[in-house]
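Have a look at the structure below, then the notes.
Every protein chain of the complex appears in place save one, which is left out.
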Amino acid sequence: MSDNHDAHDFQKHVKRYLFVFYALIVGTVITVAASWAHIDSVAITVAIALFIACMKGFLVAGYFMHLISERKMIYGILLATVFFFAGLMYLTIWSMQPESLVHIR
Amino acid sequence: MDIPYTSEPRQDTGLFNAKVGIWLFLASEVMLFGALFSSYILLRVGAEPGEWPHGLLNIPLGMTNTIVLIVSSITVVMAWASLKMKNFARFKLFQSITLLCALAFLGIKSYEYHDKFTHYEVWLKDGKIADGHLVENNADTIVLHHAHYVDKEAAAKVTHAWQEREIKEEEITIKKSDIRLREGGKLDMESYGPWHNTYTAIYFTLTGLHALHVIGGAIVIFFLWGPLSGMWKTDPERYTNRIEISGLFWHFVDLVWIFLFPVLYLL
Partner (left out) sequence: MQATTHALPHGAVAHEAHHEELGFWRKYVFSTDHKIIGIQYGITALIFLFFGFCLMMMMRWSIAYPNTPVPVVGPLLEKVLGADKGVISGEVYNQFGAMHGTIMVFLGIVPLAFAAFGNFVVPLQIGAPDMAFPRINMASYQAFVVGGIIMLVSFFIPGGAAQAGWTSYSPLASAVATQGQTFWIIGMVFLITSSLLGAVNFLATIIQLRAPGMTWMRLPFFVWSQFVTGFLLLLAFPPLEAAAIMQLMDKVAHTSFFLPSGLQISSLGHISGGGSPLLWQHLFWFLGHPEVYVLILPAMGIVCEIIANNTRKPIWGYKSLVYSALTIGFLSFIVWAHHMYMTGMGTKISTFFQTTTMIISIPSVIILTCLFLSLWGASIRFNAPMLFALAFLPMFGIGGLTGLPLGFNYSDLHLHDTYYVIAHFHYVVAPGTIFGLFAGIYYWYPKMTGRHMSEFWGKVHFWTSLIFMNLIFQPMFAQGMAGMLRRMADGGANYSAAQVPGAIGGLSPMIMHFNQTISIAAWCLGLAQIPFIINFFWSIKHGKPIASDNPWEATTLEWQTPTPPPHGNFEKAPEVHRGPYEYSVPGAARDFTPQNEA
């Protein structure tokens, strides 16, 4: 997306950037508001907060960082990263399951 | 032979070198923060009930900082778009807002840090625990503002930030002779610095590392904006690419904060 655009194209992009900006602000407000709501379930509280954070993250990465229209090579690098990141997080936390907790409790 | 593809994209990958470089670097950053987030989850899941504080941090301040970073993100991308539209003056303007935002963010963050270093938990001889901001440290008394006595049993049931906010706060004056002593004779009171518990430990580590990234990113943006901006005249295409690269880093820093904010402040 970085090459060969004339000024007119960029006017369009600018509109999109502004839209993303407003969406991010709204997302922030909602997530704070949700934390004031008296939701009893911890799981739902966490899910709401993380869902909104993921949406915001998607907007920043997708539009501000142009990932939406990036080249295959970058996708490849990031896909590998996501795989390893997921492995690190999931497998590490797995060892904190009750059946594995003999070493602390 | 000179190094090719420093500013024009290579045909088969469609990318110029620095773009590949920055994304590789960001991939490693994902793993760095990913490991810390994993540690956060592991420590949180492993914490005894009541040991993990909820709603300890100041949400309005955190939210302000979130918005400050979002504003800086849009100005960074607008600055780059301005260069693409050959409007150097607007670029300068947008990037100066970015730099101001970075300063504002760091200012607020240091205020928050200071707040935690003056926030004390005090163990009394009668078994009670007082918790509040140390405002006076006299010869034989201490005064805590926004303070309360901790009810350990109730605290063990706190799972949400809003429950913490419903605790009544008052001003408490404590005689030093009433404070329990630690081994070695020191008063048994401790600020909410990183040593206080695993939550403050990961809070300071994550936000501290993030703040270092803000500082690093701001320095790069500043240099490109000021001392090195002459390149716009000599090699505008490469200059624009550099702005794009520094912008990608800046957005990543914003992205990390987008997750840090709910995880540390709200949950």
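Observations, loosely collected:
Letters A and B mark the chains in the order given here, with residues in each chain numbered from 1 onward.
Keep in mind that, in the parts below, a residue touches a chain if its C-beta (ideal position, glycine included) is under 8 Å from a C-beta of that chain, and two chains touch if they have at least 3 such contacts.
Computed from a predicted structure; not experimentally measured.
For the chain excluded from display, the touched partners among the shown chains of the whole complex are A, B. Across B:Asp2, B:Asp126 or B:Glu166, the single residue that touches the chain missing here is B:Asp2. Listed here are the chain B residues that touch the chain not shown: 1-5, 10, 13, 15-18, 20-21, 24-25, 27-29, 31-36, 39, 42-43, 46-48, 51, 182-183, 193-198, 200-202, 204-205, 209.
Residues of chain A that touch the chain left out of view are 73, 80-81, 83-84, 87-88, 91-92, 94-95, 97, 99-100, 102-104.
Here is the rule we use: only the chains that are shown with their structure count from here on.
Rounded to whole angstrom units, the spacing between the C-alpha centres of chain A and chain B is 17.
Remark: chain B residues 9, 13-15, 19-20, 23-24, 27, 30-31, 34-35, 37-38, 41-42, 45-46, 59, 63, 66-67, 70-71, 73-74, 76-78, 81, 84-86, 159-162, 241, 244, 247-248, 251-252, 254-255, 258-259, 261-263, 266-267 touch chain A in the complex. Chain A contributes residues 2-3, 5, 7, 10, 13-14, 17-18, 20-21, 24-25, 28, 31-32, 35-39, 42, 45-46, 49-50, 52-53, 56-57, 60-61, 64-65, 71, 73-74, 77-78, 80-82, 84-85, 88-89, 92-93, 96, 101, 104 to its touches with chain B in the complex.
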